[in-house]
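To keep things clear, I will list the structure first and then write my remarks on it.
For this view, one protein chain was removed and the others were kept in their places.
The block that comes next holds chain A.
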């Protein structure tokens, strides 16, 4: 049986991990290679790198970062942020990424998903979606540009559309939960997992170890992503995995 995956997410700016990671023994808190290696040692199942570099001319830095990380760390690597073309995807995959995540660019041009899937296979294509509940319309709406801009797209419909275009996985962030540390957005993932049949990564809201138990026990998501709780050492991946194992959840 497949293990449920625990995925730390690193924000990378100009080839450095933004805000850094607060681990013991880590001398350079912003070095992506050292941080990735530390997470591998902890038992992370995959790493997500989000390129938050604001200026286009500095973008190639992420390719270099992935090239270096992939030479030292041997687990699946996913890269998102600033991917606008099949060429962008190719550069990252060639550098050692296993998957690329598309967000706003896929909303603007949905054919990017199918073009990527045709060339590299659906297993390489992750559709990242930022979701926010609209209380008036009683539905989840898709946001783009780092959550700054609302679209009229419905999250569930967009997820289905993305999967039929060739997305092999969905990484869905609940903006309602992100940063609140009150747990993952259970109803969102229950609805999503019932609607599509590809792996789903839950993201946003985790603050306690038990939040991981809740999302894996109450929904069919395949993976859970977190950043600050791991980066600032609030708890570790082995702690999470032990708690999951005790609860009967298959982990590695």
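Quick notes
Here, a contact is a pair of C-beta atoms (placed from the backbone, for glycine too) under 8 Å apart; a residue touches a chain by one contact, two chains touch by 3 or more; residues count from 1.
One rule holds for everything that comes next: contacts and distances are computed from a predicted model.
Chosen from "Multicomponent Na+:H+ antiporter subunit B", "ABC transporter permease", "YeeE/YedE family protein" or "Imidazole glycerol phosphate synthase subunit HisH", the protein name that UniProt gives for the omitted chain reads "Imidazole glycerol phosphate synthase subunit HisH". Among A:81, A:96 or A:110, only A:96 touches the chain left out of the display.
Residue A:40 is the one among A:40, A:154 or A:234 that touches the chain not shown.
Within chain A, the residues in touch with the undisplayed chain are 1-3, 5, 40, 45, 70-72, 74-76, 93-94, 96, 98, 120-124, 168-169, 197-199, 222-223, 252.
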